[in-house]
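Complex shown without one protein chain; remaining protein chains in place.
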């Protein structure tokens, strides 16, 4: 299951690059300027799926066994994850033309929310069926299981913001992704020393 | 073998998303409306290959060893699985224009049938050559081995329906995929409680 | 190394399907007729890379350890494998128009030959550096190591045939791929019984 999940998530993470790699004629600077909404959308999707993947493997790495129901819940989660490039492309288009931005950003947010809710279902099922070995009650697992709640709240807030100011919602989604992925403590450590 | 199978199946599952991700101009709502046959075809293919993958890994996870003949049977199975995006695209086109729908749906059904028949061959060979360890006769494996028969019957019925009412056959294929993938018992459990 | 090799080979195997999945308008039957050179080229590439992958994993599955030189030889092998979709597309185009068929088929054959020669280099290096554990001298490994020679001879013969009759060479390449991938003994077994 791990290998398929990793492969499908990796593919979904890198898929939006295809739309960047195929570029119209122009000087490199012009192309960069023209491609920035796609680039932003690519970075956003990559970090969002990456954060979901970190949460996902924090859960499944400790599994002692799995069953066919978990495999199917997992498959449905992947189905939603792989759908993400579609609203990602819509957001990139809307950033370019500002037309239909609200619908695009709302669909994007609903997809993110659905991914996280599937994550809740996976955690709930794994706990209920005791898929973890008895000694898996460590700190990191607990954090991985409790973490989704603030993220879900953040997504709901961004969804509501997006109904009024779609561009602001994109900034919030970006901020959530940065908070989830960039290891600030490690960066601070490197910059400010070993204190 | 697992890694290649997982990679190839994951790729085949996500490939139809490429055709959704590249979308013509229009507002997001218009694009969603225009893309719905591709979306439906994507969900259908994802769930169908996903179900085949669950069946496949239920078989091979318990292998003690493998041999070069099984590897080759497996390769031929993947060849058919990876072909699925072609009839999937045909069905999506036919849903859009209703032209040539019968041929598209029939080719789609024949491909699904071929995938399941290859699954039969894999099971038969693995049993005949004793690729399973002696203690692998557990409940889930037996279910995995007996399960394909109702699915094959369902596909044959859908094929025959498709000759007369192609759209109805798409509904049947969708229903079979939903039955195979959605863990109804787990959903009922969540909705109706722990009874 | 296994995971990257499997991923890259799986990707190279399934890549030609992308060109089939994107199809011009027309009824399904017309599209099938128009797509047959791409379909044939897809099946040919899938089986050829699949055969190379079987040979490759027969070698590396038994490795006790690996070193950075083997990793790099392996990377160069993958470089040639991943190049295959390019001549595959050329052959598909040439089958359609019969123009420039000889060059396309020759480039295809040279790529196949290069893949197999890289396989020789991998085997030679692994033997010289004793990457196998002492007890890995089993029958199947020996067969995997001796097998490439008839294949290489077959490819050279097909290359020469292709200079005069390009279409005949495609038939020969197809025949070699079928012989390498289809487990005839198992099929005969099923058809003629357990004798």
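Labels A, B and C are assigned to the chains in the order they are written; within every chain, residues are numbered from 1.
Throughout what follows, a residue touches a chain if its C-beta (ideal position, glycine included) is under 8 Å from a C-beta of that chain, and two chains touch if they have at least 3 such contacts.
Because the structure is a prediction, the values reported are computed rather than measured.
Touched by the hidden chain within the whole complex are the displayed chains A, C. Here one chain is not drawn; of A:11, A:83 or A:108, the residue touching it is A:11. Within chain C, the residues in touch with the undisplayed chain are 1, 3-4, 7-8, 11-12, 15-16, 18-19, 67-69, 71-73, 75-76, 78-79, 82-83, 85-86, 88-90, 93-94, 99-100, 103-104, 107, 121, 124-125. Remark: the residues of chain A touching the chain excluded from display are 2-3, 6-7, 9-11, 13-14, 17-18, 20-23, 25, 27-29, 31-32, 35, 39, 42-43, 46-47, 50, 53-54, 57-58, 140, 181-183, 185-186, 190.
Here is the rule we go by: only the chains that are shown with their structure count from here on.
Superposition of chain B on chain C using C-alpha atoms only gives a rotation of 90 degrees, nearest 5. Of all chains, C has its CA centroid at the greatest distance from the CA centroid of chain A. One inter-chain figure worth recording: chain B and chain C are separated by 26 Å, centre to centre, where each centre is the mean of the chain's CA atoms. Centroids of chain A and chain C (each the mean of its C-alpha atoms) stand 37 Å apart. Multi-chain contact residues of chain C (touching two or more other chains) are listed as 3, 7.
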